[in-house]
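Take this structure, written in structure tokens, and hold onto it; I'll ask about it next.
Shown here is a partial selection of chains from the complex, left in place.
In this document, chain identifiers A and B correspond to the written order of the chains, with residue numbering beginning at 1 in each.
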Amino acid sequence: MTGVLDAPAASGAGLQMQELIGELYPICRSITGQGVRDSLRLLQKHIPLEIRSVPSGTQVLDWVVPREWNIRGAYVKDPAGRRIVDFADSNLHVVSYSAPVRRRMPLAELREHLFSLPEHPDWIPYRTSYYREDWGFSVTHRLLEGMEDGEYEVCIDSTLEPGQLNFGELRLQGRTDEEVLLSCHCCHPSLCNDNLSGMALCTFLAKELLGTETRYSYRFLFLPGTIGSITWLALNEARARNIKHGLVAACVGDAGGFRYKRSRQGNAEIDRAAAHVLKHRDTGHEIVDFSPYGYDERQYCSPGFNLAVGSLTRSGHGQYPEYHTSADNLGLVRPGALEESLSVYREILGVIEGNCRYRNTQPKGEPQLGRRGLYGSVGGWAALGLNEAAMLWVLNLSDGEWSLLDIAERAGLRFESVRAAAEALEQHSLLERI
Amino acid sequence: MTGVLDAPAASGAGLQMQELIGELYPICRSITGQGVRDSLRLLQKHIPLEIRSVPSGTQVLDWVVPREWNIRGAYVKDPAGRRIVDFADSNLHVVSYSAPVRRRMPLAELREHLFSLPEHPDWIPYRTSYYREDWGFSVTHRLLEGMEDGEYEVCIDSTLEPGQLNFGELRLQGRTDEEVLLSCHCCHPSLCNDNLSGMALCTFLAKELLGTETRYSYRFLFLPGTIGSITWLALNEARARNIKHGLVAACVGDAGGFRYKRSRQGNAEIDRAAAHVLKHRDTGHEIVDFSPYGYDERQYCSPGFNLAVGSLTRSGHGQYPEYHTSADNLGLVRPGALEESLSVYREILGVIEGNCRYRNTQPKGEPQLGRRGLYGSVGGWAALGLNEAAMLWVLNLSDGEWSLLDIAERAGLRFESVRAAAEALEQHSLLERI
């Protein structure tokens, strides 16, 4: 994997991700339906993604795959016959998964189906009603407040019929069958940071790994939230045991600092690798404990699986004002932020790929580094530079108990320095890999 | 136990405890003698306490039950024949367990038997001489300083004779034989906070538990300090092994914040329950490590027993200026403080009663709560309220390793929310008790 994971971010990757987000933005996605398929097909222009289909009605763990939802259009006409709400203007206007409706009704009745954000009167909220059949419109609070009494006409031209649940899957075989999972949700309509940014990041990370030799196999999943990961887990119980490390990618395009949410295990290697990488970067960041809210880590970390899957976001789940509103738009995600996020993911995977244990072949006393050209002889110990410190730490702690990441943490050194030192020492037969 | 331990404090319990303290206040108690018996009989008006008697001379562990001490009166007369100290004014005037004396002596000799508090010249100190035969008077420093040379007459009309050591015991059978111990010392004369307050609290806690169905059996002990708990332990070595949790109640009536002293084990369930309850209350509090000074936890936590017994006080052992002086009087204990103390004890017992482990019956992925009416479908995860958070946490952590208290602590939720969530989930067969 060296050479790809260690390389600086491909020039312009941020702009390319931003462009992909722009193409995905207009599509109306939900947990099922044509929008998901169209989105996954767009990704196939970049990576050889397989699009899976699971029929409605399939039992998946405690759940059942729901009907497929599709929508052609929707509107609300005021008493004067003017279209005051139109799905064509924003797919957020329709509560996702709304049942079809075509009726006239007084304002009082309609208002029970209208949702707005009083604190942000110009934004449209994102609402869903997946598991209780209903319908509704999300509107700006400004519009809502101006609506006058009278008879309104509402139309949602949608279908809820037996069909398919779709998700995208890409597996890259590494030297071992042990897997690293990268998972993102692909079910949100026109919302950019949450989660077109995660979809773009996973796509470009997969693109970089394609054809690269890696230690681990990599599995990328683009899934409708909750039901998608539950479906994948139901169909892949045995395969799930191969997942040794995982990250759920979401909200990686905004300008906020990084936020890593630990796996349920709490001190898994992925948790330590992510914390290590973030600590050694200059950017502000936050490490938070696992909690059973958030994204699909909820399912991967359910007690029957308990996988070592964390989640790395910028301003994450519910943590920024534009979250789940029309203001989570193309202006919120920034190429530089996307590119930096990609770089952090890449560096974390680099730690996971490179982390291993060595045994010092000369464990009694220090080996004579100078004789092997690994130590400047004039100047003595005081002239000790960073790499020599890394070499001394690796030699001292390579008793079979300490991994390179353990050593980096105890020494307060960056993983990459420690890994490079270990490689130099291995070349001189002072270390052997366990 | 639900219904009693969960109930709000019985209205007026604080006033009733205050009233009981007022009845007990005038009695001259010591580690043996009529005062202890009279006090225990007063408690029998509230609870079916059994009064145990152990003869003087009985070997109890490393100790011997001492003689019974009784006193009819005592005084000091000055050279002019005026009674300047009189036991009738305050039973603190006589050093507890003083041998009888009736003599005339010069001031210089008398002064070796007089005790006062220079820093509080109007208070009478509480002194004892249990295990070395002696006699003495405690007086105000103001009096002491005004005493002039001359011949004084001293009289202590006491007896030290073979008799009984008494203590009160009440055991309430629960669904299991595992016991919760509530212990208080009953040997102090006219001192209110230390420890008529603890006696009143134990009495009213027992009164609430009477006839209630509980998981644990409850044992209440009203004992003379040190020798009483040693006597009980000597007579009940086998029974002591049934004690799974315990609290020593003392100094629970003053206006100070709570102070919980951990058991010797340090992280026993009772220690964690007490810390949890105090943390979630608004009142200031302090948690201190076990130390081998204090009250009868010293004996329960001796290495040969090492019981999980902590001590919950307000201003505790030696921590307030009125401690062991005549200023620890009826004005120091307050009905509101007593009632709040009772409520905290009740809530801690509620945690102990309700704490258990469950196993999630649908551990793979999250179960679909909406289908079971346990989740509001419109609004999505963002509308997640407290109880749903508790449900998700309980489901996620109920793998058999985590108790409800563990879950409450990790989730940062109040135990009661977590317990209620667990009950709801158990009713829907999503949890089964281990």
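Criterion: contacts are C-beta pairs under 8 Å (C-beta built on N, C-alpha and C of every residue); 3 or more make two chains touch, one makes a residue touch a chain.
What you see is a predicted model, and the numbers here were worked out from it, not measured in a lab.
**Q** Going from the 2 copies shown, figure out how many the entire complex holds in this file.
**A** Total copy number for the complex in this file: 3.
The criterion applied here is as follows: only the chains that are shown with their structure count from here on.
**Q** Can you compute the centre-to-centre distance for subunit A and subunit B, using the mean CA position of each chain? Integer Å is fine.
**A** Subunit A and subunit B have C-alpha centres separated by 54 Å.
**Q** Going by the contact rule set out above, which residues of subunit B touch subunit A in the complex?
**A** Residue positions touching the partner: 360, 362-368, 370-371, 377-382, 384, 389, 392-393, 395-399, 410-411.
**Q** Under the definition above, what is the set of subunit A residues touching subunit B in their complex?
**A** Where subunit A meets subunit B, its residues are 61-63, 95, 127-132, 134, 136, 226, 229-230, 233-234, 237, 264, 289, 291-293, 298-299, 301-306, 318, 324.
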